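Have a look at the structure below, then the notes.
For this view, one protein chain was removed and the others were kept in their places.
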Amino acid sequence: MLGSKFINLIDLSDYPKIWWEDIVVLAHEIKQNPDNYKSRCRGKLMATLFYEPSTRTQMSFQAAMLRLGGGIIGFDNPATSSVAKGENLKDTTKVVSSYGDIVVMRHPLPGAVKAAALTADCPVVNAGDGGHLHPTQTLTDLLTLYEEKGRLDNLTIGLCGDLKNGRTVHSLLKAMSCYKSNRFVLISTKELELPDYIKQELTLKGVEFKEVFRLEDAISELDVLYMTRIQRERFASEQQYLEQKNVYVLDEEKMKKAKSDLAVLHPLPRVDEIAISVDDDPRAKYFKQANYGMYVRMALILLILEKSLTPAPLMHGEVRNDICCKNPKCITNHESYLPHYFKVNGNKAVCEYCDETTEL
Amino acid sequence: MLGSKFINLIDLSDYPKIWWEDIVVLAHEIKQNPDNYKSRCRGKLMATLFYEPSTRTQMSFQAAMLRLGGGIIGFDNPATSSVAKGENLKDTTKVVSSYGDIVVMRHPLPGAVKAAALTADCPVVNAGDGGHLHPTQTLTDLLTLYEEKGRLDNLTIGLCGDLKNGRTVHSLLKAMSCYKSNRFVLISTKELELPDYIKQELTLKGVEFKEVFRLEDAISELDVLYMTRIQRERFASEQQYLEQKNVYVLDEEKMKKAKSDLAVLHPLPRVDEIAISVDDDPRAKYFKQANYGMYVRMALILLILEKSLTPAPLMHGEVRNDICCKNPKCITNHESYLPHYFKVNGNKAVCEYCDETTEL
Partner (left out) sequence: MLGSKFINLIDLSDYPKIWWEDIVVLAHEIKQNPDNYKSRCRGKLMATLFYEPSTRTQMSFQAAMLRLGGGIIGFDNPATSSVAKGENLKDTTKVVSSYGDIVVMRHPLPGAVKAAALTADCPVVNAGDGGHLHPTQTLTDLLTLYEEKGRLDNLTIGLCGDLKNGRTVHSLLKAMSCYKSNRFVLISTKELELPDYIKQELTLKGVEFKEVFRLEDAISELDVLYMTRIQRERFASEQQYLEQKNVYVLDEEKMKKAKSDLAVLHPLPRVDEIAISVDDDPRAKYFKQANYGMYVRMALILLILEKSLTPAPLMHGEVRNDICCKNPKCITNHESYLPHYFKVNGNKAVCEYCDETTEL
């Protein structure tokens, strides 16, 4: 096991559920009384290292830090950034983490943020590492449910769209299945249904779920509808795209069948999976959700900088430089100096950076 | 009529003249005693959404907000901004206006900033919408005249350069013709003279103006000379360009014929329409003018955030989705969900976003 001096946030599941709730409750309190917090991080500095642009996430973190009275430095455009270009991740992180009090990093490669946390001189927060994890989005979703439904349990939650590739959906499922009596309705095409290994996890945990192929057939029983986008190229064929696309578009017609207290969420940006006319429906909560994202990040930054939490270990397994992670996008296959941490169990080695399993 | 909860600044003429003067007078007061204002916007956040780069305008707004003690987030490079790219204007505005307390927007399409203000959750300021409006430039010009001439009336104002296409010139003419006894001398080529509809407006208002084709012939009678650039391609032919270009360049020779208290203004950036040797002439006020732009924006931000003004309505006419604005660049022809607001009079419909008239 490898500990850390710092309260990093790489993966939500590194911390117990009670920790998530501390953040959600603090975010709620900040939203009620923002003036009480406007100088709490005075004199502190956040560095936002965005190795791929994500303006919304970056602005949300920046607004959060500024609203706590802190300052921000960083880059958002690797093409024009001499730090991001041609220098290894370790050196950039070492230097920038010595300028700042907290580093927020987004990177196209899974495991990159954990790799950065290994040698950083301040806490590191994961703002998205490729298609792998995006824990502050999940915290945002939890706060939204807490604010809009008043509870995190006893909810029937529909998840609609690309359930196969959707990082956001996987994280939310994982988090919400920790609360009692939540039921899930999985709404997608056959080709884009939830991966088997996640269904197995749900079954093992005793979580109730069902699969439905038409949004229309599911909407009436939902307390929460979490919409995501299906990219055109994800459909099995152009013909299926033309046949099915409207099935997964939320419009006023489908909203008529929904409960009066349904909460519609979406991680944004949307393309056309929610008709714009739905925006005026009071059940549409996705813009509020984006706003909650700022408050949840304020709470997170505050708890980290005021050291109100116990740091989670960074690694639980062992260094096995004889094994190479089979995931070509894994950061260990791009930054050669990184120690290869794996949790080895029989003939399976789970990479501790990207969570992929390599058979030995 | 469609009101607004917020004090937006889309078009200077949405507000009465007395309002402009409040800003100018406050800007003057801030310039005298900047220390009194350095914490007035502490805890407030400005988002600068620049859909086309305009570094000078953006830095001027940012400096203004920081000098009031506030914070800034934003983007300036749509190419690397995931918010600006592929997401509709409404969604970006909704989200960002929930992070900030004031949004400053620049956009290449006429009407885009008003469209954003329709659904924003905070006040919106127009920092230029295509060739349409740029009200803070006009406020800057007013403050410059107030500071450098001591009055806004009784001035003989020369406007030199491309008077056909110059947004800045049109706005200044409109504003200054509201003050008594101002005379205008319009100095340009035949092809680039002021549009007829503006001349008709001036005549209707009883404003005195004359047209002159050579700067040299006009300069001696001027109190103010407002220089703008003529782009090479605006001349009728290459031959005319070669013959005429020097006629519209201000140099030391022409300055000799000018009054000793002439004030030379220019919205900047200049190319070569003012010789660099003129910079050392005390009558050259264009660099001071740029600096006044920061103070006028401080005053504007302050009045908006301290809610010292009455919000102007956003729209005065009616929604007529059966009419399409004939201006291909109008934002309504690019963002399909926007309601089509027109002021309809007989067979003419004036678009309330871009001000173009469509015949019915």
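Odds and ends about this structure:
Just so it is clear, A and B label the chains in written order, and each chain counts residues from 1 on its own.
In this text, a contact is a pair of C-beta atoms (placed from the backbone, for glycine too) under 8 Å apart; a residue touches a chain by one contact, two chains touch by 3 or more.
Keep in mind that this is a model prediction, so the values were computed, not measured.
When you scan B:K38, B:K174, B:R234 or B:H334 for touch with the missing chain, the hit is B:K38. Interface note: of A:P53, A:G100 or A:G161, the residue touching the hidden chain in the full complex is A:G100. Per the touch definition above, the residue from A:F75, A:F209 or A:Y353 contacting the chain not shown is A:F75. The missing chain lies against subunit B, touching residues 35, 38, 53-56, 59-60, 62-63, 66-67, 69, 76-77, 79, 268-271, 276, 279, 287-288, 290-291, 294.
For subunit A, the list of residues touching the undisplayed chain reads 42-43, 45, 47, 71-75, 77, 80-84, 86-88, 90-91, 94-96, 98-100, 337.
We take it that only the chains that are shown with their structure count from here on.
When the CA atoms of subunit A are superposed on subunit B, the rotation angle comes to 120 degrees (nearest 5).
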